[in-house]
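I'd like to ask some things about the structure below.
The complex is shown incomplete by one protein chain, all other protein chains being positioned as in the whole.
Our next item is chain A:
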Amino acid sequence: MIAELGHFALILAAMVAVVQAIVPMIGAHKGWDGWMAAAVPAATTQFFLTAFSFSALTYSFVVSDFSLRLVVENSHSLKPMLYKVSGVWGNHEGSMLLWVLILTLFGACAAWFGGNLPPSLKARVLAVQSSVAVAFFAFILLTSNPFLRMGIPPMDGQDLNPLLQDPGLAFHPPFLYLGYVGLSLTFSFAVAALIEGRVDAAWGGWVRPWTLAAWVFLTIGIALGSWWAYYELGWGGYWFWDPVENASFMPWLLAAALLHSAIVVEKRESLKSWTILLAILAFGFSLIGTFIVRSGVITSVHAFANDPERGVFILMILAVFTGGALTLFAARASAMQAKGVFGLVSRESALVANNVLLAVSCFVVFIGTIWPLVAELAFGRKLSVGAPFFDAAFTPFMVVLAIILPIGAILPWKRAKLNRAVKQVVPAAILAFLIAALAWTLQTEKTILAPVGLALGIWVVAGSALDLWSRCGRGDMASRLRRLTRLPRADYGKAVAHFGLGVTMIGISAMNAWQIEDIRVAQVGERFEVGAYEIELASVDQVQGPNYYSTMARMNAYRGDRLVAALTPEKRVYPVAKMPTTEADIDNGFLRDIYLVIGDAQDDGGWAVRTYIKPLANWIWAGAILMGVGGLLSLSDRRYRIAAGAAKAGGGGARPVAAE
């Protein structure tokens, strides 16, 4: 009964979405206030209906209603409650329902918090957002209905893939979707502005918080996924350049670019057409990502129920929305005359460079991702594009980005003097050089990679600190410190996010260059040396968990005679899903991780053991968290809380530029 109500609510929501896509659009065109205003209650209704539908599915999972096919295939009565709930989106149908739920949530948020938008723009934004929703409602109802019943309900379910039974992965998809789908609202704003024929500073101000929110969620979602891959898969890697990973990384790169170019629109009324284009492309890449993940056209280690029919449907959605928006863009390009002029050396130029680099690196990732498909269709060759490709083609752009970031961030708007900015960041350069030199002399294996990566990271980190410091004027220490506490949160947000990027860079370079890997057969009681540590295989026992059996090793890591960590890596077998998993155990440290994996039993009574010492591993995710925190700080800035978008200061800039 509950499931039928959920299904029914979903159909109703789809019908509301159709109305919301048409009525406000006509209203905005004709100037009828009533028709425009209809968008707000429609968006609210649409959201609550979808939320009800989602709750109905969640309820079916929670009470283990095995008359639903989806529950049978992805749940089990013995599964812990957290994974019963996360099982809702651990499969294709349920995750698509989550996808539209978030889509309607963003629509509803625009309706609720968009009070200061001009009525016609608001009506159009909500109508466009709703037309995207119509497409996805149709997709779910026609190809992926989550509410299908079983003819003969079985006694128990087939369990969720054990790899997915993990807290990291429980929250990975919701965050990722909040990011992916959040970009839909940016897209709606871009298309609405194109229909309206007006892109101004205020528009930049409205779009930026939504882009920022989507980017923050996407950052957290990607970081969670990479963290999960690191500790759950037992391969010791954190990023595999897998097509599905790239599918989330491409919108992230474009959202980061959009974030920066929207600032230029807001402050300086420049780069308008470029920003609109980015907004369209960013959501386009979200859709491409959905297509790659769901259609299975490109081989990936991520397995989703692959179905060509679904792939074609998503490809059609992609073609209609991106194609339509780009056509509109071409037709209306003239409406987007830039107002602000800027000098060759200026923050605008630096942000242009940022945008070009991010967009081009996204292009590189895109080519690498779809190349297997192109090669198969065009040349009939089966191939895969591996990490060496991305290392060689993607990294150079990130290096250049890191080099210009601290200087660009400190440049004033409009016109700047390069030597003055360079003088300000000299301390950061000196620090970066010193630490790189130190790393070079201390490292045992002479690789140039790590010191260079480290230097770049330090340069970005120190540069963002200097950026913040330079905003405090030129007075004495006390007055500067006083001003530091009163800086707008957006300034803190910027500095913290850039700081985080530097931290991630440091983590990646250190881990790539200095990690130690050891694979061997160890007897119980044996002690062996790995790097600066001694690892002991103390015992191996058979243990039973709530819904699995486990082979659990007790291992100790010593440094000299001191016990550093007692770890218990496991091999588990989930009998219901008939699936074994490897549970690595990791001792997380500030400067290094000790990462242990237990492998096969050997005929001579020993065990295969894999040990990694990973320097600065946690810095990778710590940096991502800092980036997210930076985004949130910026989002909580006073001007968004009090007068979002109301400051229509064209050309001038609402933020005091203390560095000038």
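Just so it is clear, contacts are C-beta pairs under 8 Å (C-beta built on N, C-alpha and C of every residue); 3 or more make two chains touch, one makes a residue touch a chain; residues count from 1.
The rule is short, and it goes like this: contacts and distances are computed from a predicted model.
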>> Out of "Transport permease protein", "Nucleoside ABC transporter ATP-binding protein", "RNA polymerase sigma factor" or "Cytochrome c-type biogenesis protein CcmE", which one is the UniProt protein name for the chain not included here?
In response: "Cytochrome c-type biogenesis protein CcmE"
> For the chain left off this view, which of A:55, A:145, A:161 or A:512 is in contact with it?
Replying inline: A:161
> Which listed residue, A:30, A:382 or A:562, touches the chain dropped from view?
Replying inline: A:382
> With respect to the chain omitted from the figure, which of A:342, A:413, A:492 or A:548 is a touching residue?
Replying inline: A:342
> So which bits of chain A touch the chain we can't see?
Replying inline: 161, 163, 234, 296, 299, 301-303, 338, 341-342, 344, 352-353, 356-357, 360-361, 363-364, 367-368, 371, 375, 381-393, 396-397, 519-521, 571, 577-582, 597, 599-603, 608, 610
